[in-house]
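Here it is, the structure, as structure tokens.
Yeah, one chain of the complex is gone here, protein chain that is, but the others are all in their spots.
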Amino acid sequence: MKISLKNVAKTFQTFRAVRGVSLEIESGELVALLGPSGSGKTTILRMVAGLEYADEGQIFFGDEDATDIPVRERGVGFVFQHYALFPHMTVGENVAFGMKVSKKKRSKADIEARVGELLRLVKLDGLQDRFPNQISGGQRQRVALARALAVDPKVLLLDEPFGALDANVRRELRRWLREIHSELGITTLFVTHDQEEALDLADRVVILDEGRIVQEGTPAQVTRQPKSAFVVRFLGDTNRLSASVANGMADLGGASIAAPALADGKADAYLRPNDLTWSTTGGGIPASVEGVLDRTGSRRVIAVTDRGDPLEFDVAPEVAVKAGDRGFVQIARAQLFAAE
Amino acid sequence: MRHAKGKPPRVGDRPAIRRTLIAVVLVTGAFFVLAPLVVIAVQAFSLGVGYFGATIAHPDTRHAIFLTAATALIAVPINTIFGIAAAWAVTKYEFWGRRFLIVIIEIPFSISPVVAGVAYLFVYGLQGLFGPMLQSAEVRVLFALPGIVLASMFVTAPFVARELIPLMQAQGRDLEEAATSLGASGWRTFFSVTLPNIKWALLYGVVLCNARVMGEFGAVSVVSGNIRGQTNTLPLHIELLYHDYNAVGAFAAASILALLAVVTIVAKVLLERQGAGRRSRPALAAPIVEAKP
Partner (left out) sequence: MSRRRVIPGLPLSLGITLFYVGLIIALPLGALVFKAASLGPEAYWNIISSERAVASYRVTVLSALAATVFNLVFGLALAWVLVRYSFPGRRLVDAIVDLPFALPTAVAGIALTTLFAPNGWFGAPLMDAGIRVAYTPIGIMIAMAFTSLPFIVRTVQPVLEDLDPAFEEAAQSLGGNDAAIFARVILPLLWPALLAGTSLAFARSLGEFGAIIFIAGNQPFSTEITALLAFIRLEEYDYPAAAAIASVMLIAAFVMLAVTNILQARALRYTART
């Protein structure tokens, strides 16, 4: 089912949570809504679900205007941030709930068969008779998903699906959700504040800030061609150096890079730690090392340029560098934006 | 179509259900809870302000008021000290039988006041454990102020403690341990660390305890002997007047206690705004099931 949002807006009292968002999600796509807290991502998800009504704009499911259809009739599967599993029902009863209360009557045997099928899908067969407080967080997450899928939803919506889980469980579930999605091919929209999660999982990432979409595109597009400094900063560790642009070249105080799209004047260069290399022999921005943090696959160098700007970058584990060393930072890549 | 509230209706939000429920509850509440209060006021003044004044000014009524106040002045402070001590003991230390002690403290709450009164009779009455001994020593406990105070203390024993225990339990022992480690004495720790954090809950418990002491009927009725002008507390005096076919007098006396009830409720609301009372107590049910991060 294709979902389209047309200029959707939502205000809570005086807080403008969502300000005119238009978005198309193709049938079968897996899309992430990514943004900091307060960016409106959860509100958008809840409006798509029908848990909030939009103040302005329209939401279409396929060709049908779903803007005012209540959640009960909208046919969405919603996985809540803390799962909202009914604590007084067993895992099996939780999954069966939607089928039991549905207008469409099913026989007891049908429901049981379907519950068994769903629990196998989420790899929880055998846990049917446990209560939610008797299973682990990751298992609860999967029960919540099975419960949402039980009503044969047209779209699947997940609110911070892995937010409450340990890092290890999270990575495992991420892979697993990908598999389920490719198996079922159901249009899926999920909310996250974790950029790594969004990039790993989604076909397309929609980045939000202050109730607006700031960029949408594939993981490759948003990472390689960020449209704004906000996107660069939000997607990961970055260094900022001020630059001056003249005649299509940006001068960073020791290094220059091509800046064909920028007008002359002040600019900001954003440099990821992997975009920088260290050289002792010259060429590049002169800097001195203040400290080195040893990590599993690399060494993080904390340096300061002679102009006084802090820089962080990674070098290979073999590189011998220590606090007090002087040398030059060379730039492999940079994202340039006109100064804010 | 645009929705005023911007949210789909929650369960029970449909106007028909909402209005019906509010109406039913308000009407039932008015008939059932508010009407008794109104009837007291109406009846108390039904023979005019003069009669009301005369009833209140009557020596027997004045003595009943005095006795009720005296009982409260003795029972409430003692009960408060007990409540603080009990809460301190069961929340700041671990010891064998701690849980059991908490249950015992709560017991008077589920026992009929009449049973409490009867029980006291079998301790201090002539046919009781200490009765003969007390008589030979010419100490009067029953049918006198001490008996009334003791019975009132039984009935209200849990009132202060049950406000403090959940609160002090939730606050843990860290602050007191920190204060002690900094060299503060036990008293100093209590007055400058613990007390400021529990003062509203303490006051809340004291207010409720006081209301119950002043209004206690069943237990006091058994142990007081109902001697007019001597061992009649205000609630007992109301009964006496009522059974003397002086209903208006009874309501005049009752209006004093009704006023106390209203004052208690106002105090309760004000203290709840300070965070005392049920809001600070952990909910009885259903913590949301969620993963521990």
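In this document, chain identifiers A and B correspond to the written order of the chains, with residue numbering beginning at 1 in each.
Note that in this section a contact is a pair of C-beta atoms (placed from the backbone, for glycine too) under 8 Å apart; a residue touches a chain by one contact, two chains touch by 3 or more.
Please read these numbers as outputs of a predicted model, since none were measured by experiment.
**Q** Going by the touch rule at the top, give the shown chains the omitted chain contacts.
**A** A, B
**Q** What subunit B residues would touch the chain not displayed?
**A** 8, 10-14, 17-18, 21-22, 24-26, 28-29, 31-37, 39-40, 43, 81-82, 84-86, 88-90, 92-95, 101, 103-105, 107-108, 110-116, 118-123, 127-129, 150, 153-154, 157, 173, 176-177, 180-181, 185-186, 189-190, 208, 211, 214-218, 221-222, 235-236, 238-239, 242, 247, 250-251, 254, 257-258, 260-262, 264-266, 268-269, 278-279, 281, 283-289, 292
**Q** Against the chain that's been left off, what residues of subunit A make contact? List them.
**A** These residues touch the chain not displayed: 49-51, 70-74, 76-78, 80-82, 84, 86-88, 97-98, 100-103, 131-134, 147-148, 150-151.
Throughout what follows, only the chains that are shown with their structure count from here on.
**Q** For subunit A versus subunit B, what separation do you get between their C-alpha means, in angstrom?
**A** 55
**Q** Any idea which subunit B residues touch subunit A in the complex?
**A** 1-3, 6-9, 286, 288-293
**Q** Would you mind writing out the residues of subunit A in touch with subunit B in their complex?
**A** On the subunit A side, the touching residues are 10, 12, 50-53, 55, 68, 70-72, 82-85, 87, 132-133, 136-138, 140-141, 164-166.
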